[in-house]
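One structure is given here, and the rest of the page talks about it.
A single protein chain has been removed from this complex, and every other one stays in its place.
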Amino acid sequence: MTKKIAILGASGYTGAELVRLIATHPDMEIAALAAERKAGLKMADVFPHLRHLDLPDLVRIDEIDFAGIDLCFCALPHKTSQEVIRDLPRDLKIVDLSADFRLRDPAAYEKWYGNAHAAVEMQGEAVYGLTEFYRNDIRAARLVAGTGCNAATGQFALRPLISAGVIGLDDIILDMKCAVSGAGRSLKENLLHAELSEGYNAYAVGGTHRHLGEFDQEFAALAGREVKVQFTPHLIPANRGILATGYVSGDAAQVHETFAKAYADEPFVEVLPFGQTPSTHHVRGSNFVHVGVTGDRIAGRAILIVALDNLTKGSSGQALQNANLMLGLEETAGLMMAPLFP
Amino acid sequence: MTKKIAILGASGYTGAELVRLIATHPDMEIAALAAERKAGLKMADVFPHLRHLDLPDLVRIDEIDFAGIDLCFCALPHKTSQEVIRDLPRDLKIVDLSADFRLRDPAAYEKWYGNAHAAVEMQGEAVYGLTEFYRNDIRAARLVAGTGCNAATGQFALRPLISAGVIGLDDIILDMKCAVSGAGRSLKENLLHAELSEGYNAYAVGGTHRHLGEFDQEFAALAGREVKVQFTPHLIPANRGILATGYVSGDAAQVHETFAKAYADEPFVEVLPFGQTPSTHHVRGSNFVHVGVTGDRIAGRAILIVALDNLTKGSSGQALQNANLMLGLEETAGLMMAPLFP
Amino acid sequence: MTKKIAILGASGYTGAELVRLIATHPDMEIAALAAERKAGLKMADVFPHLRHLDLPDLVRIDEIDFAGIDLCFCALPHKTSQEVIRDLPRDLKIVDLSADFRLRDPAAYEKWYGNAHAAVEMQGEAVYGLTEFYRNDIRAARLVAGTGCNAATGQFALRPLISAGVIGLDDIILDMKCAVSGAGRSLKENLLHAELSEGYNAYAVGGTHRHLGEFDQEFAALAGREVKVQFTPHLIPANRGILATGYVSGDAAQVHETFAKAYADEPFVEVLPFGQTPSTHHVRGSNFVHVGVTGDRIAGRAILIVALDNLTKGSSGQALQNANLMLGLEETAGLMMAPLFP
Partner (left out) sequence: MTKKIAILGASGYTGAELVRLIATHPDMEIAALAAERKAGLKMADVFPHLRHLDLPDLVRIDEIDFAGIDLCFCALPHKTSQEVIRDLPRDLKIVDLSADFRLRDPAAYEKWYGNAHAAVEMQGEAVYGLTEFYRNDIRAARLVAGTGCNAATGQFALRPLISAGVIGLDDIILDMKCAVSGAGRSLKENLLHAELSEGYNAYAVGGTHRHLGEFDQEFAALAGREVKVQFTPHLIPANRGILATGYVSGDAAQVHETFAKAYADEPFVEVLPFGQTPSTHHVRGSNFVHVGVTGDRIAGRAILIVALDNLTKGSSGQALQNANLMLGLEETAGLMMAPLFP
């Protein structure tokens, strides 16, 4: 039976991406679209690329009758999300795309986000949404917290290696190259075409990026000890994609084997032959993750490169993958479209 | 029953686009992929974005057993295509994406393409592949000639207007803005990123572009007289998309009504409200066509703007739409994916 | 003797472009930089690419002592500019880059800009700043009104032809392709990288763009009668450049000769050999204008293509060229840098 879906925050990029994906999903139907400041508009006015779809008009959240909704995606800004979710029906299945329920420890949340959490009691309930590693928990979850897009990319690079104990834990560096849609549809000078195209730069340098909170939480849980990675994101003149270049100590061949084994049955993770490295070109618009490993001329060093689309696998595609599990649908439903190239 | 598909010329952009589309088609299966110079390679070596698919390896055309093939797409270069198609089984359904069978008149072909046609007898057999206007013929066709991508765009802008007699025929101007993938995967200096990005220019100026042959043929047939449009293409630093800006004499409101009526039942053509104009951003990666009309401060002038994706609706998507009809499948099967934005 | 220069509105793109150009000007020195909302900041904070220069800090306009200033550039928004200029010392030489003094007729100004002019008496005094055509007036002027960037491009395409009477006046079409910096450093959704890159669209369609006011004024003066052109601008994913494609009736060879003669002695205007067409790639970052002409397969039709950099020749470079004349300096001083390619 077709599942009824609501999307809160439908006027942002992750909201629109959810609509794009659900548009061809065999078992879902969009029943409600909310966007506070754009309530009353048609989706085609806000996102003309969705013009061909027969969608409900945008409404305010309080106009939605959640009684008939099977699952609700929250694509709202951080902080707003926790306040909204706190007040939603307690039996409503929810996939939150914000940062609000990613960190289980209220203190860690407060440290990285700078405010006390408004729904502390739900932080414990939420399941961390990195599907490939929390699949069973997600199936049973009522509230799933989608991961940060950088956080997802870095974890695809490191989780199997930390779990298998094949790399050193004290000298991990993640140098990331991030496309601009990760910053959302926000009006900031550095996101203008004239300011961004044709150049690139680091940002949130020096261990200040909030996604470090997720790395710290997840890697410590895997390793059974504190693991502090260095993580430097860079803003690249492209719209979609994250490329993580990981520098670790370890045997490169063993690293590759570990990946091959860990991801052997994953429908969305492709491990490239040893020595080949992925490109964001080849995952754009899709839910796939490409993982590559090479050695270095310096013995005992391995280089990990992971590419995914921040809006799809890094956010809305991941969210849909989780929703499929929560609703008892095929995990890959609506998500097998090939990347768009060129 | 699943239809078996062969693609000749699978190492070019239109070939890869066909694979992308067919990958999620419910009723088709790729049975053979040919690429003469890359025979022996895996598709993932040539197009890593298709790595997740279970595809046959690339072979030479003469290695294919066409006995089990239901339909063959030819995405070969012009001239090569006619030579190959001439020698394919006579009962094989074929959609040709090249220019070779678009012009019914051998003299017109020779004029625009500079060589005598190698399969003159098949020129008459071929049906012109602009689905929305040749639907019934295509259903019954064995050989369909996909249109030029610019030719398709210009015809979406002009055919209903010429048919309805609502515009002047002697002062039609089509100024087109074309993305670079229309030039294919060819190694030319002006297609390099360093040469193309951050700037733009006209090309094939002055009535020399080959797609004029299609305009001349089709518009004359509609009007019952010679119709010579001015057509100037421009190369724009983007990968997908054609935007046609048409300048015509006529009543803009009447033009808009004519479009609304002509395209009312078309699943892939969206006519925007009067005064709104489309963007290539909003059709990228999809089979949709967006059509807009405005008036001008000069009475009696109308401006037509049409956007489509040259690789999808302008080429491989159109080809698949035609193949669906030829195989008795749902016309829209595999083609309803929403555009990719941003 | 080095001339002391003030720039009002130094925090926008045209202000920064003036600083870039004056930085290597042999006879000018920047004595004051004003930016109301950024007063107190260093220019390097607002435009880090100017970090190496020894520049005065940004101040409010009312903090500037104009006594020692030889010439003042006003790179302020429309409407603000007229209010500021009205109150500047009456003997101060001024080059205004806004639209405020381009239209000599207060009614025309009000029609296109929607508000009554606040300094009507100065509209008559201002000289229109298209250097190549108003050179002598500019030399003697106190107040020069820089042209619109599209207006400049279209006039380079049409003025010599209208003056020489070699084209029809009733069917002129200017289809323009404009880079994004023409929209300034303003925070608008459609100017974001994610919204603009990889796609393109028309805007201000249907004879509504304000630069039409300049075309109307200037072409009527040349022709001695009303000349209404059709002008449709398109927003292209590039940062600098305007390409005008002009469609006119006339003999293409005669058109080319007319250009060759008109621009023979111009240091910044390059007329390409007949049949060649320019690209915005080849004028980027420079004060040069490239002009090309072809015929069409339709006899009696000519296609004009003009390329310039909107921020340089279309705005700040033009302004500096005018300032050179007003200050008795070499017209080309500080302006002969070659375009940046790639």
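For clarity, chains are labelled A, B and C in written order, and residue numbers in each chain start from 1.
Heads up, the rule we're going with is that contacts are C-beta pairs under 8 Å (C-beta built on N, C-alpha and C of every residue); 3 or more make two chains touch, one makes a residue touch a chain.
All figures in this text were calculated on a predicted structure; none of them were measured in a lab.
Among the chains on display, the ones the left-out chain touches in the entire complex are A, B, C. Checked against the full complex, the one of C:Asp100, C:Asp171, C:Glu198 or C:Asp296 touching the unshown chain is C:Glu198.
Only one residue in the set C:Thr2, C:Thr24 or C:Asn115 touches the chain that does not appear here, and it is C:Thr24. Residue C:Arg51 is the one among C:Arg51, C:Lys111, C:Lys261 or C:Arg297 that touches the chain missing from this view.
Remark: the omitted chain is touched by one listed residue; of B:Leu196, B:Leu222, B:Ala307 or B:Leu320 this is B:Leu196. The omitted chain makes contact with just one of the residues A:Gly129, A:Pro160, A:Gly241 or A:Gly314: A:Gly241. The chain not displayed touches subunit A at residues 171, 173, 175, 177, 194-195, 197-203, 205-208, 212, 228, 230, 232, 234, 236-241, 243, 245, 247, 275, 277-282, 284, 294-298, 301, 303, 305, 307, 342.
Think of the hidden chain as still there; on subunit C it touches residues 13, 16, 19-20, 23-24, 47-53, 181, 197-198, 239-240, 268, 270, 272, 278-279, 281-286, 288, 290, 336-342. Listed by residue number, the positions of subunit B touching the unshown chain are 13, 180-181, 185, 187-189, 191-198, 237-239.
Following the convention adopted for this analysis, only the chains that are shown with their structure count from here on.
With chains reduced to the mean position of their C-alpha atoms, the one farthest from subunit C is A.
Taking shared numbers over all numbers used, the subunit A to subunit C interface scores over half, which places it in the same class.
The distance from the centre of subunit A to the centre of subunit B, each centre being the mean of the chain's C-alpha atoms, comes to 36 Å.
Averaged C-alpha coordinates give centres for subunit B and subunit C that are 39 Å from one another.
If you average the Cα atoms of subunit A and of subunit C, the two centres end up 45 Å apart. Residues of subunit C in contact with two or more other chains: 194-195, 197-198, 237-239.
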